[in-house]
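Let me begin by presenting the structure, written as structure tokens, before commenting on it.
Excluded from the complex is one protein chain; the other protein chains are retained at their positions.
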Amino acid sequence: MKNPILRTALTLLLICGVCAGLVAAVYHVTLPVTTAREAEAEKALVLSVYPEAASLQAKELEAKGNVEKLTAYLDGEGKLCGFVGIVCGAGFGGDIRLVIAVTPEGKILGAGVQEHSETPGVGSRAVGGDFIASLTGASLPVGENGVDSVSGATISSRAVMAAADELLSLIREEGKA
Amino acid sequence: MEHIFYAVLWFLVLGGLFGSGLAFLAKKFAVKTDEREERVKALMPGANCGGCGFAGCSSFAEALLRGEATPDGCGSMDTEARDEICDLLGLPRMTVEKKVAHVMCSGGCRAKEKYLYEGIRDCRIAASLAGGNKLCHNGCTGLGNCERACEYHALHVIDGVAQVEKDKCHSCGACVKACPKGLIVMIPEKAVYAVQCSSHEKPKDVMRACEVGCIGCKKCEKVCPNGAVTVTDGVAEIDQTKCTSCGLCAEACPRGCIVKL
Amino acid sequence: MITKLLLILFTAIFIENYIFSKFYGVCPFLGVSKDPATAVGMGLAVTGVMTVSGAATWLLYRFVLVPFGLTYLDTLAFILVIAALVQALELFLKKMIPSLYRALGIYLPLITTNCAVLGAALTGISDFEGTLEHFASAVVYSFGSALGFLFAIVLFAGVRKRLESALPPKAFQGIPLALISAGLVAIAFSGFSGMRF
Partner (left out) sequence: MKKYLEILKDAAITKNPTFVQLLGMCPTLAVTTSLLNGLSMGVAVTVVLICSGTIISLLRRLIPDSVRIASYIVIISAFVTAVQLVIRAYLPAVDAALGIFIPLIVVNCIVLGRAEAFASKHTPGEAAVDGLGSGLGFTVALALVGFVREFLGSGTILGGTPLELAIPFAKPMLFFVLPAGAFVTLGFVIAAVNALRRASEKRRFEKEKKL
């Protein structure tokens, strides 16, 4: 290979091609496992928030704005039993992704946190068990119905409540449509 | 399945594009470098210690190529590298005996103190207070400026006086500059016996100040078979070129300040 | 649109500073911040590379990786682009501005392994939309983070200048003292962390 440019280009070309091939193969093998695991993790989260969902059919609804996913659950005869929404709130340290189960009338059946990056020990108290548990049973919008924020973690608690309220407004729209 | 095909295809394209681009740029922007320069730079010890008086190995190499310096300017280069550079530059082969640092004092705790020094652990600051806390004017204060200056951890302050680990010394001279009292000199590595005192005081003062100070009694000078030891201005010195390391001077010295390294 | 870009710029420099709150690029930061001159030189070189690579990686992602479903290869593609950019910059500087090339010396190839450059490229494409507006915000984000890096490295070079005259215990000399003072500066930066726009 007298021409150095050709030799250099060919070497880098071969290396990139082989590497890409290797990674693509690994991706191809791991893809089914990853998607299966993620779907299962999400189903587990939904069940932890809305146990009855296991026996109902899920109907995917159109999600807007901060609400990333909204599924309605109908029983055998097609009667609407409840909704489960995954909604994102802008917390102190970053996004807080919540999973909330709501009855058609707007009462929260259960709530859980999928992912947050609040400051450990400060913001995380608002995203911890007790405050989220206090949401259960309250009806939306939570601001007026007796759910008070965690002292010292106001931004995070307000983010959680705002996210819940936004889910409600989307559900009300769905309800009318 | 087809994403694997696309992945390989696209990366072949990207790899080829960048590969040829870089190769083309390398040719177009090729800076006319003297190919000897790469070779000489590769032979450098790479310590950038400054012992040769230049800002680092690469500038010393450039000076070599411009002929402004000679290969024996660098002490910490091993001999084969120096020979190859001499051949590359067409100079006669130079032999440079490797020099190592040597502390011209062995007082430390055995040297009495004028006052109790509780200041900052720095020889230069201590020396500014009436020449340091030792009775002996140019005694080692043992606060370790040289130890800190040495990149290769070749110097350690033990029992209050700095001592050199010969095999670790890269003869870069950093310690020589660091010692405020100029107690550190470079002696040939092969030296076996060396004087560890640099006090030019009168015998009476030396006796009062330090247990191992040289009082200039000239016993070593008389006993040395080949005149390598001379006492000048109250302190003995060994001329390493004449010294055959017979060791007679060390035995003869009543103070024990001629030491076997 | 402009205000949104300015907010991104401000956030990237102060709130999510690349050194003090996200830890991208700490190796060159510790290595180069000894002397302010090389710190500025390094900071400018990194700014140039980060901005250009921010744009190039976004375009590569938009027109190659997304349409062909190769998003899992983003790291591989981005690092290839960055390495090629740095190598090209190195050749260019060696020929056109040898003095700057010699001043940067070892730290120029180090830009390839600088976590900040790849970090900016990867964060730039998070919650990705193919719009021109997102392209502008990605480029401004890279430029802002580079300015944050430059600001942090120059600020810290000043701090380290003061550290030279300090006489800590032997074990703390050099990097440990620099790290602890970097920790104190990081406390100051954590004051920004709560701001939301």
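As written, the chain order gives the labels A, B and C, with residue 1 at the start of each chain.
The rule is short, and it goes like this: a contact is a pair of C-beta atoms (placed from the backbone, for glycine too) under 8 Å apart; a residue touches a chain by one contact, two chains touch by 3 or more.
Computed from a prediction, not measured in an experiment: that's the story for all the values here.
Enquirer: One chain isn't displayed here. Which of the visible ones does it touch?
Expert: Checking the complete complex, the chain left out touches A, B, C.
Enquirer: Which listed residue (C:5, C:44, C:100 or C:122) would be found touching the missing chain in the intact complex?
Expert: Of the candidates C:5, C:44, C:100 or C:122, C:122 is in touch with the missing chain.
Enquirer: Which residue among C:24, C:58 or C:141 touches the omitted chain?
Expert: Here the residue in touch with the unshown chain is C:24.
Enquirer: Of the residues in chain B, which ones touch the absent chain?
Expert: Within chain B, the residues touching the omitted chain are 15, 18-19, 22-23, 26, 153, 156, 158, 163, 165.
Enquirer: In the complete complex, the non-displayed chain touches which residues of chain A?
Expert: 4, 7-8, 11-12, 15-16, 19-20, 22-23, 26-27, 30, 33-34, 37, 41, 115, 119-122
Enquirer: Given the full complex, what residues of chain C touch the hidden partner chain?
Expert: Its contact residues with the unshown chain are 20-27, 29-31, 72-73, 75-76, 79-80, 83-84, 86-87, 109-110, 112-115, 117-119, 122-123, 169-172, 175-180, 182-184, 186-187, 189-190.
As a working rule, only the chains that are shown with their structure count from here on.
Enquirer: What is the distance, in whole Å, between the centres of chain B and chain C, each centre taken as the mean of its C-alpha atoms?
Expert: Spacing between the chain centres: roughly 39 Å.
Enquirer: Just the number, please: Cα centre separation of chain A and chain C in whole Å.
Expert: Each chain's C-alpha centroid was found; their separation is 31 Å.
Enquirer: Give me the residues of chain C that touch two or more other chains.
Expert: Answer for chain C, listing residues that touch two or more other chains: 70, 73, 76, 80.
Enquirer: Can you list the chain B residues in contact with two or more other chains?
Expert: 3, 7, 10-11, 14-15, 18, 22, 26
Enquirer: Could you list, by residue number, the parts of chain B that touch chain C in their complex?
Expert: Residues 3, 6-7, 10-11, 14-15, 18, 21-22, 25-26, 29-31, 120-122, 144, 148 of chain B touch chain C in their complex.
Enquirer: Quick one: which bits of chain A touch chain C in the complex? Just the residue numbers, please.
Expert: For this pair, the touching residues of chain A are 16, 19-20, 23-24, 27, 90, 92-93, 119, 155.
Enquirer: Spell out the part of chain B that touches chain A in their complex, as residue ranges.
Expert: My answer: residues 1, 3-4, 7-8, 10-12, 14-16, 18-20, 22-24, 26-27.
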